[in-house]
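Below you'll find the structure, written out as structure tokens, and then a few comments.
Every protein chain of the complex appears in place save one, which is left out.
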Amino acid sequence: MAAEPVREASRARGFFGRLRAGDQAATLITATFASSVLVLTALLVYELFHGSALSRDKFGWAFLFTKIWDPVAGEFGALPFIYGTLATSALALAMAVPLGLGAAVFLSELAPPRISDALTFVIELLAAVPSVIYGLLGVFILVPLMRQAGAPYGVGVFTASVVLAVMILPFIVSISREALLAVPREQREAALALGATHWESTWQVVIPFARLGIIGSVFLALARALGETMAVTMVIGNDPKIHASLLAPGYTIAAVIANEFTEATADLHLSALIELGLVLFFLTMLLNGIARLLILSTTRRGTAQ
Amino acid sequence: MNRRKIVNTVMFGITGLCALLTVSVLFFILGYLLWYGGRSLSWSFLTQLPKPPGEAGGGMANAIVGTGKLLLLTVLMGVPAGFVAGVYLSEFGSGSFPAVVRYTADLLNGVPSIVIGIFAYALVVMPMRHFSALAGAVALSMMVIPITMRTTEQFLRAVPQSLREAALALGANKWQTVATVVIPAGFRGILTGTILGVARVAGETAPLLFTSFGNQYWSSGFNQPTASLPVMIFTFAVSPYDDWHRQAWAAALVLLALMLTANVAARLVFSPKVTQNG
Partner (left out) sequence: MRRHSMKLVLCLFALLVPLSAQTLVNGAGATFPYPIYSKWFDEYHKLHPDVQINYQSIGSGGGIRQLESGTVDFGASDQPMNEEQLAKSKNKPLHFPTVMGAVVATYNLPGLNRELNFTPEALAGIFLGKVKKWNDAALKSANPGVPLPANDIMLVHRSDGSGTSFIWTDYLSKISPEWKSQVGPGAAVNWPAGLGAKGNEGVAGMVKQTPYSLGYVELIYALQNKMPYARVRNAAGKFVKPDLASVTAAAAGAASNMPDDFRVSITNAPGKDAYPVSSFTWLLIPGQIQDGAKKKILVDFVRWMLGPGQKMAEPLSYAPLPQLVVAKELKAIATVQ
């Protein structure tokens, strides 16, 4: 008598057990693929560390602060490249942020939704244009223009910044617009009810409310600009020196890797290039981290009603 | 009061101008490429191999096919991996592991493409002892995996909980629910996001410079140095030859046309409500 329910239960356990085993297998398989991301990233960091060991041992932290890049003498310092990378990115931001923010405000606050969506679509297409095409346009359109405008070579830090500015513009516009759209209606209405004009409500209430998201978009754009390679290589002039003039040629980390990586004959030279890659990796990692945090905190604030 | 109204009008006028300027950049780019590239585009450009430098004529047929091969491999390697990983994040993840994966994926997505190139060189080119389409595709896959993963997660999460509950109530277990109900429901969105992701890496040059390298002939299979459109545009653009400049413009037009077609098709045909993953 008692055996019947027991068998029933054990059969049931077997059935559900099998089901659960299926789920476990699925979990295991999908988790394996998910952890491939971890493995790849870990390998990436390992390769960069391992490859740059020679240079790190020889130069230590001084690598970051010396400005001689002399393959003949075997002396390598990253400062001109770090400077070039930061200078081009900062200048690009100075140009792209006001423009991009203005466009984002227009798209989120003024334009009718239909037009706003259409324009955003076009702007996001800009983000899909490959960087080598920006470089091509830079070389044949922008460089001659810059030369006429007074830059001695045409190519240089400033020219590279203009190209970068155009390239990061779509990121600033589309992410800032999202942040602005996430600002609750009540905030705007409250300001308008107090007698503020549309602009005053936008400038004093909406933008401050969305500021973290906007700053996040700026950091994300900055991370993009730091790592951008081809367009910059083609228009920056490839000169590892720090010039006082922004119109003079310069060099960025990504550009020097693109130019010299396959052809560094000395091991130390190669190692120094990989260390530059490591520096770039940490720079972008830092900025991306900050950007994600900022964007996350605005969208949370906006939606936490 | 009046002044405030004027400020209102002027400031919004300026923002309108900003938007106009931003949008017009795309039309400038399109205009220049159509003007310069269109004039240089020819049948021989699409069907012939490159000529030695200084000789007129020739084309980039091998680079067009080469880019196709790189993307094919990327779609075969990177997209499935990213997709399955995304399914994990959305459906099977528990504990703090998904958060770690998510963070790492964002990190990987932000790694400059030139650094990915160094990595693929060390990981594939050095052990295999030759440059190859495979090495290039590994680099591109590393860029596509995080994008596909996050897109998949995003669209699977958007599938209503009630659908899952209905399937579970009918006696399906979790993986059956996911495979037969959740994934089909989110499929269009995932496809759109994936196409956008692949289109984005299709134009990458930096990671290919020292992985797929270059080849002035057809490359057979996936184990040889392979020409690609972006790398060809780069080498041809910085050269002194007028004929190569013309071909660089034509190649840029072809590449941009591919890219924009993929983007427009993905957004309009498959799902109008997707924004590109930064």
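Letters A and B mark the chains as written, and numbering starts fresh at 1 in each.
In the analysis below, a residue touches a chain if its C-beta (ideal position, glycine included) is under 8 Å from a C-beta of that chain, and two chains touch if they have at least 3 such contacts.
In this text the structure is predicted, and so the values were computed from the model without any measurement.
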Option touching the unshown chain, where B:F131, B:F155, B:W175 or B:W249 are the choices: B:F131
Per the touch definition above, residue among A:V155, A:V183, A:V232 or A:A254 touching the missing chain: A:V155
Of A:N238, A:T252, A:S271 or A:N288, the residue in touch with the unshown chain: A:N238
Touch residues of subunit B, complete complex, unshown partner: 51-54, 65, 68-69, 71-72, 75, 125-126, 129-131, 195, 213-221, 224-225, 235, 238-241, 262, 265
Where the unshown chain meets subunit A, residue by residue: 68-73, 75, 139, 143-144, 147, 152-155, 233, 237-240, 249, 251, 259-260, 262-265, 269-270
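Keep in mind that, in the parts below, only the chains that are shown with their structure count from here on.
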Distance between the centres, which are taken as Cα means, of subunit B and subunit A, whole angstrom: 15
Subunit B contact footprint on subunit A (complex, rising order): 19-20, 22-23, 25-27, 29-31, 33-38, 40-41, 43-44, 47-48, 51, 98-103, 105-107, 109-111, 119-133, 135-137, 139-141, 166, 169-171, 173-175, 178, 197-200, 203, 220, 223, 226-230, 234, 254, 257-258, 261-262, 273-274, 277, 280-281, 284-285, 287-289, 292
Interfacial residue positions of subunit B with respect to subunit A in the complex: 4-5, 7-8, 11-12, 14-19, 21-23, 25-26, 29, 32-33, 36, 81, 84-85, 87-89, 91-93, 97-98, 100-101, 104-108, 110-119, 121-123, 142, 145-146, 149, 173-176, 178, 196, 199-200, 202-206, 209-210, 230, 233-234, 237-238, 245, 248-249, 252, 255-256, 259-260, 263-264, 267, 275-276, 278
